[in-house]
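Every protein chain except one is present and positioned as in the full complex.
By written order: A and B. Residues from 1 in each chain.
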Amino acid sequence: MKMKRVSALLMCAVMTASLAACGGGEKGTADGAADGGGNGEKLSVMIWDNYQEPGLKEIIGDFTEETGIEAEVQVVQWNEYWTLLEAGAQGGEMPDVFWMHSNESQRYMSNEILLDLTDKAADSELVDMSKYPEEIKELYTYDGKVYGIPKDIDTIALWYNKTMFDEAGIAYPDETWTWDTLVENAKKLTKDDGSQYGIAIRNDTNQEAYYNMVYDMGGEIISEDRKTSGYDNPDTIKGMQYIEKLIQDGSMPSMETMSENGPDVLLKSGKIAMSFHGSWMVSTFKQEDYLKENCDCAVLPMGKESQRRVSIYNGLGWAAAANGDNTENAWKLIEYLGSEKAQQKQAELGVTMSAWEGTSDTWAACAPEFNLKVYLDMREDMVVRPYSRSTVTWENRASEIFKDVFIGNMSMEDACKQIAKEMNETLAEE
Amino acid sequence: MEAKKKIVTAVIHLACILVSITMLIPFLWMVLTAFKSVPESTQVDPFIIFPTVWRTEAFSVVMENMNFLLLYKNTLLLIFFRVLCAVLTATLAGYAFARLNFKGKNFMFSMVLFQMMIPSQIFIIPQYIMVSKIGALNSIFGLVFPGLVTAFGTFLLKQAYMTLPKDLEEAARLDGCNIPQTFLFIMAPLARSSMVALGIFTAVFAFKDLMWPMIVNTEKDMLTLSSALAKMQGQYTTNFPQLMAASLIACLPMIVIYVIFQKQFIEGIATSGGKL
Partner (left out) sequence: MAKPKKKVTSQERNEFIWGWIFIIPTMLGLIILNIIPIFQTIYQSFFKTGDFGRGNIFVGLENYQKMFGDSQVWQALLNTVKYALMEVPVSIIISLVLAVLLNRKMKGRSVYRTIMFLPMVAAPAAVAMVWRWLFNSDFGLLNHVLGTKINWISSPDIAIYSIAVIGIWSIIGYNMVLFLSGLQEIPGDYYEAASIDGATGFKQFWHITCPLLSPTIFFVLITRIIGALQVFDLIFMVMDRANPALIKTQSLVYLFYEYSFRQKNQGYGSAIVVLLLILIMLVTVFQMVGQKKWVHYN
C-alpha cells in the first residue's frame, strides 16, 4: 500500500514537472510578447532580403526618432515568407507591415487581406501617389482601392567581362548594340575548349533576359487585359528565337551547368563573358572582388527594327495587414517609408533604386566600380513584369517547357505555342 | 587463435576507418572553406583544396554578426523541452501500448502510426494558426509546440518494451506491484537506452527543424541556430566561408550533447549483464 502511494506521488510529480516545464516555456512567451509587439507597441516589419536589412533598419531608426513608434525588422527567407503570410491570412497572426510582390499581390488584395490605404494615402501629407510610376501603383491597386505604397523599382542591365572582351578584341557593349550584335559577339566570345562561353541565360531567366527581348521585338507575354497569353504572337516567338539561336550556336554553357551554377556564379567565376542581371543583384555584386576587377555593366541591347530598348521592371510595395491590431501605427510607418525623404535615403544608402520620381540618382554612386548609371538609363522605356493572378503557375510551366528547347528536343516556335495553349487554359480558370 | 583475432580486429578497424573517411569528407570541406577567402571558396582554376592563407575572418565576422549565446540559449531550450515532453509522454504511452490490454488500444495505436505516415509539411499552416491563436508566436513554447507529443517516440518505446522479457513483469506483479509501480520501478529503467536514443533523436530533429522555427519565431531574439543559419544563406548568393564557419559553430553543441549521451550507451553495456 505504501509503495502504491509513493508511486502515485511520483507520477504526480512527473506530470506536474512536465506541465510546469511547458508552462515555463509559455511564461517566456508572455515576457517576449511584452516587448515583442503583441501588445501593440512595437511594430513588426517583415522582409525577405537580408541585403536590404541594414539600410532599412537605419531608415526605420529615423522614423522611430521622429514619431517615437518602435519597429523591428524581421527577415524571413522567400519561401517561408509566403508560407507565413499564407498561414497568417488563413486565420493566424500577420506581421504589421510587410513587402508585397506582384506575383502574389492580386490574391491578397482581392481577398481583402491587406489594409485599405486609399483614403489614408489621399489625405497624407507625406505620400503623393502621383510621384510613383503608374504601373507599380497599379500592381498594388485593386478595384480602385490602394493596398500598397510603392517601395522601389528594379531594372535590368547587361553585365560583361571586360578582360574577355579585351582579349577577343571586341568593343564593350554600348547603346549601339542590337540583339543581333549580342548573338554575334556571344559566339565570338565562346572558346571551343569549353573554358569560356559567350553568355548564360537559363530557361527561367525571364524577367532578366528573354522578356526584354520579347518586348523589344514588339511581342508580349500576356495581353494588356491579362486574359490571354502572348506566347503565340509571332513577334514574341521572334524574340524568343534569339535564345534558340544562342543555344544552337553553342554560345551558352549546357543547361545542366547553368542549373547547377547560375549566370551570376558563372560570371563571377570567369566562365562567361556576358549575362543579364537585375538591379537587386548589385548589393551582392559590389562585395565580389573578381567582378570589381573584371566586370562592368551596360544598357541592354535594343531591337533592330523597333529601335526599342525595353527593360522589364518591377517594384515591391509596402503593405499592412487588414486585421492587424495596430493599423494606425502601421500606416504611419508605411507613410514614412513611402515619403520622398525616406525614398531618397533608401537610394542614398544603396538599398535599392526608389520608386519616388527623381530620388534614385544617388543610388548609382553606391558602387563606384560599376557604371550603375545604366540601370537608371534603362528607366526610359520600361514594361512592367507581366503578371496575372496565377503568375507563378504559368511562369513555372513556361520554364518547364523551355527546358525541352534547351535540351534540343523541341523548336522554340513549338514550345511557345505549347506554352500559349497551356497558359490560356490557366488564365481562363482565374 | 590470437593471430586470427588480431587480423579480425585489423579488418574491423580498416572498415571503420574507410566509412569514417567517407563520413568526414564533407566536413573537411566545411572546415577548409571556413578558413578561405570568399573568392578562394568559389575558385575553379587553379583548383584549390587548401586555403592559401588560413584566415579566421569568417569566424570573427560571424561571431560578431550573430549572437551565438542567444541562439544557443534558444536552441537548447527548444531541445530541452522537446526532449522532456517527448520522453515523458512516449515512455508512458509506449508502455501502455506494449504491455497493457485495454479497449480501444489498437485503434489508438493505429492513430499513432497514421500520424507518422503524413508528411510534416501539411501541419505547418494549421499549427501556425493554433500557435498564433494562443498568442504564442515568438516564444519558446511556440518553438516546442509541434513536438509536445511524438508518434515516432511512442512507437520507438513501444518496440523497446516489447523486447523486454514478460516474466519480469509477472514476477513484479506477484510481489504485489500494481501497474504504475511495475512501470516505474521495473520496466521504465530497463528501456533506458531506448529513451536515450529517443532523446538523441528528438534533440537532433529539433536542432535540424527548419521550416517551423523560421515561420513561428521571426523576432531576432527568438531565432534558433538553424533558422539563423538559413537566414544567412541569403536569397541571391552566399558567402561560403561565413556560412561554413557559422555551421561549424552551430553544430558544436550537438556534438557535445551526443558525446555525453553516448556514455549512456557504454554504461548500458556495463550493466546489461546484471539486467536479468
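In this text, a residue touches a chain if its C-beta (ideal position, glycine included) is under 8 Å from a C-beta of that chain, and two chains touch if they have at least 3 such contacts.
Note that the coordinates shown come from a computational prediction; the quantities given were computed from them, not determined experimentally.
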Touching residue (missing chain; options A:257, A:306, A:362 or A:424): A:257
Sites on chain A contacted by the missing partner chain, in the whole complex: 4, 18, 79, 82-83, 86, 89-91, 107, 110-111, 113, 202-204, 254-262, 269, 271, 390, 392-393, 396, 399-400, 403, 406-407
Applying the definition given at the start, please give the residues of chain B touching the unseen chain. 9, 12-13, 15-16, 19-20, 22-27, 29-30, 42, 44, 47, 49, 88-90, 92-93, 95-97, 100-105, 108, 111-123, 126-127, 130, 145-146, 148-152, 154-156, 159-160, 162-166, 178-180, 183, 190-191, 193-194, 196-197, 200-201, 204, 207-208, 210, 225-226, 229-230, 233, 238, 240, 243-244, 247, 250-251, 254-255, 258-259, 262, 265-266, 268-269, 272-273, 275-276
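Keep this in mind: only the chains that are shown with their structure count from here on.
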Residues of chain A that touch chain B when the two form their complex: 3-4, 7-8, 10-11, 14, 18, 21-22, 25-26, 28-29, 32-33, 36-38, 44, 46, 48-51, 72, 74-78, 80, 83-84, 86-88, 90-93, 95, 264-265, 268-271, 280-281, 284, 287-290
The chain B residues in contact with chain A across the complex are 38-39, 42-45, 77, 81, 84-85, 88-89, 124-125, 128-129, 131-133, 135-142, 144, 148, 176-178, 180-181, 184-185, 211, 214-215, 218-222, 230-237, 239
